[in-house]
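Removed from the display is one protein chain of the complex; every other protein chain stays in position.
Labels run A and B following the written order; every chain starts at residue 1.
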Amino acid sequence: MKRYLSHPFWQGAIVIVVSYVAFEWVIGYVLPVIGVASAPVPSSVILQYMLTVLVGIVLYMSADEARWKSFKKPIHETMVARDRKTLRGILMVALPVLIGWLAYQNVRPSYAAPATLRSVHPAPPNQLTFRGETIELTGLENPLHEEGSIEEHLAVGKRIYVRNCVPCHGDLLDGQGHYAPAFNPVPADFTSSGNLPQLTESYVFWRIVKGGPGLPREGTPWDSAMPAWETILEQDEIWATILYLYDQTGFTPRTWEEEGEGGHE
Amino acid sequence: MTNLKILFTVVATLAVFTFVANVIPQVQSAVPREIVLSADMPPEELAAIGEEIYAGAGGCTACHGLGTRAPDLLGVVGGVCATRVPGQSCKDYLWESLVNPMAYIVEGFDPIMIDQSILSSQAELWTLVAFLESQGGEITVNADDFAAALAADDAAAAAPPPPVVTDPSQVDAVALITAQGCLACHALGGEGGMVAPPFEELRGQDPAVVLEGIVDPMATINEEYSAFAGTMPTIFGDLMSPVELDVLVNFFVGGAGAGAEAPGDAPEVPPDSAGGSR
Partner (left out) sequence: MKRWLTRGVATRGVLLAALALAVALPLLAQAPGPDYGEFNFLGLDRRGAVWIAAQLHLLFAAFVLGVPMFAVVIEAIGMFGGDEKYDKLAKEFTRLLLVAYSATAIWGAILVFFLSTLYPRFWAYLTAIFAPSMWVYAGLFFLESFTLYLYYYGWDAWKKGAAKKAHWCLGIMLNVWGTIVMFIANGWLTYMMSPPEGLTADTAPQTVQLWSAINNATWMPINIHRLLANVVFGGAIVGAYAAYRFLTSKTDEERAHYDWMGYTGNLIAIGALIVLPFAGYWLGREIYEFSQQMGITMMGGFMSWLWIIQAFLIGILFLAGNYYLWIGMGRIPGAERFQPYIKWMLLVLVLGVIVWATPNTMIADRDEIAAMGGIRHPFLQVLGVMSAKNTAVNLMILTTFLSFLMYRRANKDPVVPWARAGTMLQGAAFALCAVIVVFYGVYGYFVTAIVRIGFSVYQVLAVLATILFVIGIDMAMLRGAKSRGEIRWGRMPDRSQYALLILAVTFTWLMGLMGFARSGIRQHWHVYEVIRDTSEQAFTPALGPAATIISICVLIFFALVGLIFWLGGLAERSVYQEAEAKVKAGQEGRAALGDPMPAPSLGDVD
């Protein structure tokens, strides 16, 4: 046992196995059990991680001449040594079978939709039309900050949210409404740090006004179930809802730096 | 052998990069649809373009549909247009309304609409007609109408520009104001629209500011009329020659009050004020 543990080749093999277990099983299945939010990792990401680890191992082994030699030794011996004849025979069969199986897995017909790359936050347009009215999106601020009392706006936002948004986005704003499991992509989770705090209020406004139908091409596939709310809500109601979202989640909207600070102009 | 190995290293590295970039899902950024008008477009497409102009650059929604300034057209106008004037077809009625708005002012509304042919080409106007027809009625704009309009536009583009007046004394400011349709919104001597300041208010103001207000209307907004901000087209700087602008500005700052003074009597402003700030 100790002989194996101190041998570079087997050390490398152990690192590979341990990393795989960590990426696939620990992140995917152990973390949720101990109460950390997690989920199985997509195979594309696992592949990427494992390749990185593999490259790291090869680099480490070949960075030192002596280590490199002893790392290669078992491989070399398996290929030529007399006493490894059986192992060699097994590998001669097993490797082609493995490769064949992988190739088959790749080409076999399946019912699953192909993996897609959907940009969750595609670039917004410079302007949008709200029921025919053109609104410049660039530099647009939430007008409700300037007028009326914030409590009233929040009350309006709450009413709008409860009446219109809860079925999909959930009463905890976590994207787990009653209808949510039926949708792909799933409704946005407002409690996630990757959503509201990354976006300006004008961006959120655009997404609510135009909904799934208004997504640009890179936001495809266009199967988002989000309606275009411009047909149902008034502008101020949408702005109030946005205030409510940020208020409830405790996030602050992203803001852009002041114009001209960078020195040009 | 070494050279082959080097070649292999270079090619293999490139192959890996190219492969990785190709296996990830591919997103291509498409060009937003650009509108090209042609005679063989189906009516629905014309109407779609017309809708974009209606909602967008045409600025129609600045007045129509808001309830007080102009009638709401969406959903109804296509149904009633053919019955408004006996003997006039729907599309002719709409066309006339666009190029000669004062002809049919709907009761209860002020005569504030300007001749749309100042703003849009004939072909664009026909797309508007098609769109309006589609609001409650059948589209009857046909390829012939449209082809004729395109030809007219081409002819207008190819025609030599009208002679440019270089002598300020030959420019009649009042005629110019009427021709440019300013009175649709502004008033002069009590005549004209009320959505923008009457020209009398400009008297005695800084000529440079007045000129700026003509070529870049959003530069300074009169607080009283801020509800209508953005209504004024930005094209007047292009529509008038520097000499015409110069005369106009002189007229505004000096002599618009009674409307009786001759434009030539207006106090002189530096002649280069118009050309200089352009």
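Here is the rule we go by: contacts are C-beta pairs under 8 Å (C-beta built on N, C-alpha and C of every residue); 3 or more make two chains touch, one makes a residue touch a chain.
If you're wondering where the values come from, they're calculated on a predicted model, not measured in any experiment.
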Chains still shown that are in contact with the chain withheld from the display: A, B
Residue, one of A:14, A:90, A:103 or A:120, that touches the chain absent here: A:120
Touching residue (missing chain; options A:27, A:144, A:208 or A:238): A:27
Touching residues on subunit A - with respect to the absent chain: 27, 31, 36-45, 48-49, 52-53, 55-56, 59-60, 62-65, 69, 112-126, 138, 175, 184-186, 188-189, 192-194, 197-198, 217-218, 252, 254-257, 259, 261-262, 264-265
Where the unshown chain meets subunit B, residue by residue: 1-3, 5-6, 9-11, 13-15, 17-18, 20-22, 24-32, 34-35, 52-53, 56-58, 118-121, 124, 153, 156-157, 161, 164, 166, 235, 237-239, 241-243, 275, 278
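Basically, only the chains that are shown with their structure count from here on.
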Interchain centroid distance [CA atoms averaged], subunit A/subunit B, Å: 45
